[in-house]
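The structure is given below, and queries will be raised subsequently.
Missing here: one protein chain of the complex. Every other protein chain is in place.
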Amino acid sequence: MATATSSAPVRRGDHPIVVFWRVLRANPLSLFGFLLVALICIVALIVAVAPHVLVPYGPEQETGLFNAPPSWAHPFGTDGLSFDVYSNVMRALPLDLGLGVGIAGVSLVIGGALGLIAGFYDTPGTLGGYTSVSIMRVTDVFLSFPSLILALAITRVLGPGILNVAIAVIITWWPYYVRLVRGEVLAVKHLPYVTAARAAGVTENRILLRHVLRNVTEPLVVYFTLDIGTVLVTYSTIAYIGVASKYPGPQPEWGAMLAFYQGSAPISSYPWLVLAPGLAVFVTVIAFSLLGDGLRDILDPRTRRAFVRGAAPEPPAERPTPDAPAAEAESDRGEVPVVAPDPGAVA
Amino acid sequence: MTDPVLIVNDLSVTYTVGAGTFYAVSDVSLEIEPGRVIGIVGETGCGKSTLAKAIPRLLPEPPATIGSGSIVFRGTDLVKVGRRQLPMIRGTGIGMIFQEPLNSLNPAFRVYDQLLEAIQIRHYREMGWVKSFQGGERPFDYSKPPDTTTVAGSLSKIIVPSGAAEEAVRDRLATRSQFREEVLSYLRLVRINDPETILNLYPHELSGGMRQRIMIAMALSEKPSLLIADEPTSALDVTIQAQVLTLMKELIDEVQAAILFISHDLGVIAETADEIGVMYAGRIVEYGPVAEVFRDPRHPYTKALLKAAPAHYKSDGPLSSIPGSVPNLSRPPSGCRFHPRCALARDVCKGDTPPLAPVDPAAPPESRHIHRSACYFQSEVPGLP
Partner (left out) sequence: MGRSPGDLLIFVLKRLLQLIPVLIGVIVLTFICTHLKLSGLCNAVYPHASKAVIDACNAKYGAPLLPQFVSYITNLLQGNWGASTLGQAVYPAIAADLPATIELVLAALFLMIVIGIPLGVIAAQYGGRWADHLVRIFYLSGWATPTYLGAVLAAVFIGPALGLPTRGEYSTVVPPFPQYTHMSVVDAIIAGNFPYTVDAIEHLILPASVLAFINMGIATRMTRASMLEVLPLDFVRSARMKGLSEFWVMYKHALRNALITTTTVLGVTAGGLLAGTVVIEEVFDWPGIGQYAYDAIGGGGSVANFDGAIAVVIVFAIGVVVANMIADILYGVLDPRVDWR
């Protein structure tokens, strides 16, 4: 495949932070996403540690104003129970963000480990081979279920509650990471430099840790970034359907809030009630999506070219290189980083 | 002599990459008359392929920019033509054969559909259904019967042995079977033995040589008045290369089109072209009739190239190479771009760019077809052993 060559912004050997920054600088949408993610994380941290700095009212504290429209005192208005909507939306932020990161993180660890095993020890006929095959069979079956539906059914069995819903989502979530990591491992495993390492007598375990793992990290980070948003949407949908957390309560949650407000008052008269938690989900998810989507554009050789064209135009195809007089112009390919595949239907 | 199909005047093409600018083609001038074959030769990275793609405006702009100069194709300056008008020039006006036959055919369509598409484009333009180059003017005047007394006239008969679709042009739309017949005739033209079978195959089922033949058939079927062949044989195996080259040579004799033949292979150019332009670091450094340039190169770079060609292997002992390296085109050397590697270089070479001056001082300096060299000391270039 004719990918862009040496002037591309991603170069093997550069420090990841340098690459990351170069990527962000070149793509305004990703930079915006990154700043938004940073802001959201800082706000969530402040709310979790010292809520009084940003949140004027308690979760079930009455303000005396019923269904008041947004004002300076109540930026998102008040609801039919006279609670301050802004305070509740802010109090939900650490929980929703934490669930997104936590569920995606646990899935990443479980799925990633299984994916590494399935991808790396896949010699047919060995113990590893059988393990690999069984892991993939189970994964395939899991991937047949729409995550939301299976998670809902499992929640039904485990009973409502934040932890139970989190477990239910994790049960449906890890297979995506198995598929991703295994694909990456298989792609990396047969690259010339890994073969060279093997030929040089480096042990298999060391290859796994040093070479393969390192190359799997990039797409995994990108996928994880996008996934936080998807998990958040899934979790809040389960909450919206009404089998996760309850609202009103000591710990607000966006999906549950929206469901409650939708049922409690006519939306067209009090639109801020629904818009506040809804937009909170939207903004959080789109921040992670903008960041992740931009990152993936860079790491995916298929789309990298467009990015390169937008940020820094490609070099001419036959640009001579000073140190290789009559060498083939195409000879400087092969520094393409590994692929970040599509997340598929995880919504 | 007939009017040139293509006149390139002082064409410069640059690439802007990040903060750097690459001067890929600098001040290149060319003229091609119908029926003539002009060969451009040079090392990888000398800008010859950029030149080939710049003429039909095929370069992505940006990063490429046509900095200055004009590309006058049949009276129209292509540099000034809008993006939307470009397709009208391509195909029936300027045809092109690419270096990479493996990927140049669309993998999702059968050979037949791809050839048919080309023939239909030409046919609809001839019918005046689709606006074509120069406000609907036909690329060729088919209303006159072919004049068999001229070479060009007799050749147009050979090109379409059946002439089926062409017959139909005069009064009505060609039928399906006429199109099919014409597709077959072009496959036969490129010496494909079993065209009926080949028609229904997909590109991945064909060999590289076969694909290149089909590419050639596709380009010829639109009857371009200028055909650009960009290293048409370089990507093929040596044996296939020879076959395709033979075919090209035969077709060159049959086609009335002006041909610009790009190659890094001196031997290929020697066999096919009437005139040769030697490119180095984006400039034409020597130009002239093939026989003259090969017999008596008047530029140190051409001399070095000829010496490095394997044909001289036996007589010269070890294969010679040119000292130094190809310059980085983002910072080209001042003056003559070859001076850092040139044994004849003196101070003047570092200062001003030498003009492409006639080798014979008595020749009219404005003629573009005589032997010229861009070297201040062209008379001092030693002859070939």
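The chains carry the letters A and B, assigned in the order they are written, with residues numbered from 1 in each.
Heads up, the rule we're going with is that a contact is a pair of C-beta atoms (placed from the backbone, for glycine too) under 8 Å apart; a residue touches a chain by one contact, two chains touch by 3 or more.
All values derive from a computational prediction rather than experimental measurement.
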item: Chains in view that touch the one left out, judged over the entire complex; value: A, B
item: Hidden-chain contact residue, picked from the options B:117, B:181 or B:254; value: B:117
item: Which of B:23, B:73, B:98 or B:301 contacts the chain that the document leaves out; value: B:98
item: Option from A:29, A:46 or A:65 whose C-beta touches the chain left out; value: A:29
item: Absent-chain contact - pick from A:25, A:156 or A:210; value: A:156
item: Positions on subunit A where the hidden chain makes contact; value: 1-2, 28-29, 137-138, 140-142, 144-150, 152-159, 171, 229-230, 233, 236-237, 240-243, 255, 258-259, 262-263, 267-268, 271, 274, 278-279, 281-283, 285-286, 289-290, 293, 300, 302-303, 305-307, 309-311, 342, 344-347
item: Residue numbers in subunit B that touch the chain omitted from display; value: 56, 58, 83-84, 87-96, 98, 100, 103-110, 117-118, 121, 125, 202, 204-205, 215, 218-219, 222
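Rule of thumb we're sticking to: only the chains that are shown with their structure count from here on.
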item: Where subunit A and subunit B are represented by their mean Cα positions, the distance between them in whole Å; value: 51
